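Every protein chain of the complex appears in place save one, which is left out.
Labels run A and B following the written order; every chain starts at residue 1.
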Amino acid sequence: MNARAVATDVLLGIVPIALLVALWQAIASFGYAPASLLPPPGLVFTRLAQQLLTGTFQHEIGATLFRLFAGFSIAVILGVTIGLAAAASPAVNSVVRPIVRVLAPLPKVALYPALLLLLGFGHESKITLVAADALFPILLSTYYGASMVEQKLIWSAMAAGTPRRQILFKVVLPAAVPSILTGCRIGLVISCIVVFLAEMITSTEGLGHVLVTAARTFQAVDMFVPLITISLLGLILNGLLQAVRSYLLRGFPEV
Amino acid sequence: MSTLRTVLARSAPLLACLGLLGIWQVAALMLSTDSFPTAWEAIRAIPSILGDKEALINILASLRRMAIGFGLAVLVSIPLGLMMGRNRGVASFFNPLLMVTYPVPKAALMPIIMLWLGVGDIAKMLVIFLGVSLPVIYHSFQGAKAVEEKMLWSGAAMGLSAMQRMIRIVLPAALPEILTGCRTGLVLALITMVTSEMIARQSGAGNILFNALDMGQYDTVYAMIIIIGAMGIGLDSAFEKLRGKLVKWSEPGFDIPLSFA
Partner (left out) sequence: MKQLPSLRGVQAESAPARGSATAMIEIDRVSQVFQTSGRQSHLALSDISLTIEDGAFVSILGPSGCGKSTLLYIVGGFVNPTEGVAKMKGRAIAGPGPDRGPVFQEFALFPWKSVLGNVMYGPRQQGIKHAEAETQCRALIEMVGLKGFENFYPKELSGGMKQRVALARTLAYHPAVLLMDEPFGALDAHTRTRLQNDLLNIWERDRKTVLFVTHSVDEAVFLSDKVVVMTRSPGRIKQVVDIELPRPRRRAELLLDPRYQKYVVDIERMIDDTSEDELRP
């Protein structure tokens, strides 16, 4: 991919967003919608910039990020461990498989009321929900990656003197990393979405809470701000994950 | 001996369900707080919910909204995804837009949409439409992209026009992937439906759930959770069967049943 193609891609990609913003501006300035319902983009972005500098808003972002990371990390640790175990041991597999088949299509957000009852309205219920939702894609992609490891890789390692008990960590895990990272990417997006939603439904802090508060007081501008923030957060986190992925997978052929 | 094994294998999900319910039962008995009724108590509350006309109408209304939102989304997203898959320009045009909207939970748009469209059905269906669109577009895109160039060349050599090639070659070839996207979209539709109702609090299954929560009717809360969960599992299984019939010819792909909120 030469530089020219990349440049055209980027330019082309900005167009729809720019068009949308222009459309937004047009609707607002031509008065098709009252400012209380659809504030002009300029106003929204200045408000966003203002908020980003305030301590309270930063605190809200912090709360959301904390829950996001905590839930995501738990999902990664559990997902990778269980996925590897299921790939390595048929016994574990036969227990895990049916449970996953039952729990995966369940809308876990339906469990949220139960979590609220059991864990209260603070961080714990949100973190648990995030972990529960992000767990399955990571678990499944770990399992998939681990069970698809090329047999000859394992044989080469065994012939080089690796005892059986070390094969899981020295060969299977590294070979499964591309798949695991794909699952993590999905899990990360899910974490962003879930934490925001959970905060919208019941919370005393966090970006979702900011949105709901603004809605109650009919402050349209303040409603756009957290939405744009979570979108930006998602983009940034995804970008970070991609960077980590590029580094970890520098030896792997492009899929 | 092998028949016992096959019987066990087939009933494994059912056994898993029963196992999970069993764990719930034991845990609830051990904790014995009001806010955590046992599985049995929750199950007992189900018939009274399903029997209550009002509640039933609510639940069916939820399903109706979901179906419409899902249907429209699929109708719009598949062609869009296919075009993106075959045309780099179209893909580059829409990709960033999609990436920007991805992390935003569509149900979170509810308050804003409610400001514009009120609290009614349309707001919720719109949100479901948006939520389902993304995975369907994405998977259609991937599926179309993966169609072998040589198949299309053969089609062109046979005299098919671009549109015909799209419908008669790209669409069927990409169908397995598209259906994976639809499966994800289905789960998303259910979730978006429930969450939009939790936020809009006007009618529907999610509304019943949170009303019960507010009024301290914990049995009902958990019973609704089971009902919604069962809907999710039921829809997913039904879809899987349909998918199996539609794409009998494809290799069983390892699709990751994604769950979004």
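What we mean here is this: a residue touches a chain if its C-beta (ideal position, glycine included) is under 8 Å from a C-beta of that chain, and two chains touch if they have at least 3 such contacts.
Because the structure is predicted, anything quoted here is derived from the model rather than measured.
Asks: Among the chains you can see, which ones touch the chain that has been omitted?
Replies: So, taking every chain into account, the missing one touches A.
Asks: Quick one: say which of A:L119, A:A175 or A:I228 touches the chain that got left out.
Replies: Considering all chains, including the one not shown, the answer is A:A175.
Asks: With respect to the chain omitted from the figure, which of A:T56, A:S89 or A:S156 is a touching residue?
Replies: A:S156
Asks: For chain A, which residues lie in contact with the unshown chain of the complex?
Replies: Against the missing chain, chain A presents residues 150, 152-153, 155-162, 171, 174-175, 177, 248, 250-254.
Simple rule for what comes next: only the chains that are shown with their structure count from here on.
Asks: Per the contact definition, I'd like the list of chain A residues that touch chain B in the complex.
Replies: Interface residues on the chain A side: 8-9, 12-17, 20, 33, 37-38, 94, 97-99, 101-114, 116-118, 133, 136-137, 140-141, 144, 183, 186, 189-190, 192-194, 196-198, 200-201, 208, 211-212, 214-215, 218, 220, 223-224, 227, 230-231, 233-235, 238.
Asks: For chain B, which residues count as touching chain A in their complex?
Replies: My answer: residues 12-13, 15-17, 19-20, 35-36, 89, 92-97, 99-105, 107-109, 111-112, 114-116, 187, 190-191, 194-195, 198-199, 209-210, 213, 218, 221-222, 224-225, 228-229, 232-233, 235-236, 254, 256-261.
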